[in-house]
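Here the complex is missing one protein chain, while the rest keep their positions.
Then we have chain A:
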């Protein structure tokens, strides 16, 4: 739409090669088990697999029946079973059960496990323990990268987040390094690599080692610079409600592998429809990055244009009509279908959001980001909990409160936790323990003098006032890191200025002008400064682990100016659609083209669901 876009943005490399490569590799592996075979596919691999191959591809390579891995006894009669799985111990245990069950009546079958993107020793150890090592053949399918769109590539590894950040297990570090290495060998050499975060540093190291191990053929670079960032550098951004169309669709309908399922309430029929959401959808590509408040206007304008185009038929002679039908009508019909879907989706979003007082929720979030009226925010959250409104939503607000305030006051923490457990179950004790471990929801450690003061004041005045006083005291005692970062980087624009969401002036538009995503701001600053110089205070507040390195080939490609403006940003632990929208905006403003590589697309619900621990 009406963005002040720079016209000289370079072209993006063609990532469809990645799909072809993955497909060829899979076919090769299937051929390693000649003859008819049944294929068992891990549930969360089905969608990624769908994006690169279809059933007929599999059938051509003698896959007979397809099953989803469900951890139940198998009913297959085939004498060859092939398992296409993630390297997870529970899945491998299930396969062991399958094989051992076959052994009892002496049934003989051939088994093959294809781990993707790689195998783990822990999985092989299970095979060994269960006595079936050697009975099954093992392969790896290095399907690291799935292009979801022209500028989004996903590793489709949502567990990267909890494995790495919650459990502290570095099993995916090399995977991330290998993914980067794959991009490097196809689209490199890179000139510069910037990054921040422990995991980013390790992934960089792993990639560098792989570069040293392998050989690099001289080729024309298609990607200039790389930026690696850990999810835990910025938890605020993914915890905010998304208000840009694509993010909102993800929050409400959950986009899975670039595809969304619209239910009957959207399609206005009794059927659900699955729609691919990417730049090939002409309607979607124009609204995906827009603030939701603009979307309705845009869609109705589009509808009017469509009407005009249809109306052209009137007064046409036969010949004109023929050209119209053969050339235009199909396109118009397609556009019509998409338009009605997105209008339906917008209506459904409106309905859902007005039902739950979205405005008030957003207001609370914005207050938290600004650091105003914290007491009011707390009582809003409290009511949220008391009324048993969505368990995830309450948790999200609590975490947002904790991060922006650098922890909760002990008495608030205790009271909110107690109320949360009362509303959603004591089982969530384990959830709280996870959140504490990750630093998402913690107690402040106030200085001793403050505690004394607080209790003295508390005796003199009633509770509410005491709370307010304590707020004042603690804000003097310990400045929150988020607040300091926000001030240093100007993340929260001044509120007294009007923000025109139709003509965004900065990345804050993705949060209604209330907040510039920290992650994207860091990227902007580092690219602008060509490194971390001048950001020392910022990196200190972010606990360091920043780096900026220049490759040996950096000098050669300096001449190729276009490539230098193609920037690959790799999010370790997931990124949100809002962040992608913000980077697209930044790219348009500064003439960059961003390619976002992420371990998975995330949002507040996915992030928090990964940390829930109230189930077996």
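In the analysis below, a residue touches a chain if its C-beta (ideal position, glycine included) is under 8 Å from a C-beta of that chain, and two chains touch if they have at least 3 such contacts; residues count from 1.
Simple rule for what comes next: contacts and distances are computed from a predicted model.
Between the names "Spermatogenesis-defective protein 39 homolog", "serine--tRNA ligase", "Sodium/hydrogen exchanger" or "Cell cycle control protein", the one given in UniProt for the chain missing from this structure view is "Spermatogenesis-defective protein 39 homolog". Although one chain is not drawn, the whole complex shows that of A:11, A:24, A:70 or A:169 it is A:169 that touches it.
Which of A:424, A:509, A:577 or A:594 touches the hidden chain is settled by the complete complex: it is A:424. The chain not shown here is touched by just one of A:337, A:414, A:487 or A:529, and that residue is A:414. The chain not shown here touches chain A at positions 89-90, 118-122, 125-126, 140, 163, 167-174, 202, 205-206, 213, 357, 382-383, 386-388, 414, 417-419, 421-427, 429-430, 433, 613-616.
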